[in-house]
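In what follows, a single structure is set out as structure tokens and then discussed.
Note that one protein chain is taken out, while the other chains of the complex remain in position.
Chain nomenclature is as follows: A and B, assigned in order of appearance, with residue numbering initiated at 1 for each chain independently.
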Amino acid sequence: MPLVRISLIKGKPAAHIRAIADGVHQALADTFGVPADDRFQLIDQHERDGFLYDADYLGVHRTDDLVMITILASNWRDTARKQALYQAIAVNLARDPGLRREDVMVVLSPNQRDDWSFGKGLASYVTPA
Amino acid sequence: MPLVRISLIKGKPAAHIRAIADGVHQALADTFGVPADDRFQLIDQHERDGFLYDADYLGVHRTDDLVMITILASNWRDTARKQALYQAIAVNLARDPGLRREDVMVVLSPNQRDDWSFGKGLASYVTPA
Partner (left out) sequence: MPLVRISLIKGKPAAHIRAIADGVHQALADTFGVPADDRFQLIDQHERDGFLYDADYLGVHRTDDLVMITILASNWRDTARKQALYQAIAVNLARDPGLRREDVMVVLSPNQRDDWSFGKGLASYVTPA
């Protein structure tokens, strides 16, 4: 059910970007109970001057490897689950493609179960498919 | 009031994309009570490898014609209205540009009436324009 947007500066190899997408999805599966086949991700590659970030906000030192990940997902998860998700994404992306954990930013955007239609004109989590 | 983002794989003819945008707007007018002139839509065309989807999640078979439509809209609609919207979008896009209804995905992102400014620095639905 999550719809994931992955934003980063243009120019990374395809394998780098794919590893990010894979790592985010695995973290969602491991901590948010997202099924393996519930995967929908959009990649936005920005020009350097179209991707503005502060290099030190909250004392976290960021570089041009920064990836901003926004996840539209239903709002029934509690804080502990969200913390587990952030941790899992950072760990996965540190392993592959080898990002610094400071360069992984995640923002959740909440909606409801009846806000999703996965095709056929149905509210997929409300009406029987 | 809705702000619509239409995401699809790069390479479709302009008329195909325009028909999708038109069909989504007509569905919002018919089911969500959106005025004909309340139309604001952004089109995001992605490279094939920047548009990741599962081809079978929930038993719905998707192809590279898939369009992901996210709609930021105020959250006062009930489930029945949302179901009518999903149905209308799928019907409209099946007619023109002829998409399979399985290739139409819709996600709502809720906000409030005071979250909108349509210009002039005003909260358009709160302050008199």
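FYI, contacts are C-beta pairs under 8 Å (C-beta built on N, C-alpha and C of every residue); 3 or more make two chains touch, one makes a residue touch a chain.
Only a predicted model underlies this, so the values are computations on that prediction, with no experimental measurement involved.
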Candidates A:Ala14, A:Ala36 or A:Val107 - the one touching the absent chain
A:Val107
For subunit B, the residues touching the chain missing from this view
3, 14, 17-18, 21, 35, 37-45, 72, 109, 111-112, 114-124, 126-127, 129
Over the whole complex, note the residues of subunit A touching the chain we left out.
7, 44, 46-47, 49-54, 56-60, 62, 68, 70, 79, 82-83, 86-91, 101-110
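One rule holds in what follows: only the chains that are shown with their structure count from here on.
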Centre-to-centre distance between subunit B and subunit A (centres being mean Cα positions), rounded to whole Å:
21
